[in-house]
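Removed from the display is one protein chain of the complex; every other protein chain stays in position.
For subunit A:
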Amino acid sequence: MTTAGAPRRDRRPRYDERMFSIMNNREADALYATVARRRVAVAVHVVLTVASVVTGVGVYVTGRTWLAIVLIALILPWCVATGVINGATRGLLELRTHVLDERQLAERDRVRARANRLTTYLLAGAVIGVAVCAWTGQVPTGNLLAPVLVAVFVAHWLMPMWVAGLAARDEPEEGLEAL
């Protein structure tokens, strides 16, 4: 056996090494070992994101201090849920391109394409929703603009992570791995 075709990872900058080891830390494997657990992690992340956005808009609109404390309390578990999804995907969307291999790059492209499609539908829904509100005159369009833009921006930002979390596959079974 030869060692030609050498590990390209040997020449990675320290930042990439650190990120790679964080994203591939297997200590929390149990949290995302099955499809069901990954779905729960993504669902929790979506719920926490929606709650954070609603609270954030509430802080902006009402200016109440206690809502800001609620927002901070929501962001902490949100960060944990983000870590769980990143662990499940082994940092597919967080690691830089030159750290990923050909299979991961292909997967990342698929995830981004699917997320782009979903975000397009969401944007279309937002446009139609705002247009209907403007047409019926139930809510002033000016009041809708900021929350809708924030919601759509957050969805656009996080959709790839949700898609990647749902698309992540189980670890290849052990067996020969024990060698």
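Convention: a contact is a pair of C-beta atoms (placed from the backbone, for glycine too) under 8 Å apart; a residue touches a chain by one contact, two chains touch by 3 or more; residues count from 1.
Note that in this section contacts and distances are computed from a predicted model.
The chain that is not shown carries the UniProt protein name "HTH_3 family transcriptional regulator", picked from "HTH_3 family transcriptional regulator", "Carbohydrate ABC transporter permease", "Glutathione import ATP-binding protein GsiA" or "AIM24 family protein". Subunit A meets the missing chain through residues 1-9, 90, 100-104, 106, 169, 171-173, 176-177, 179.
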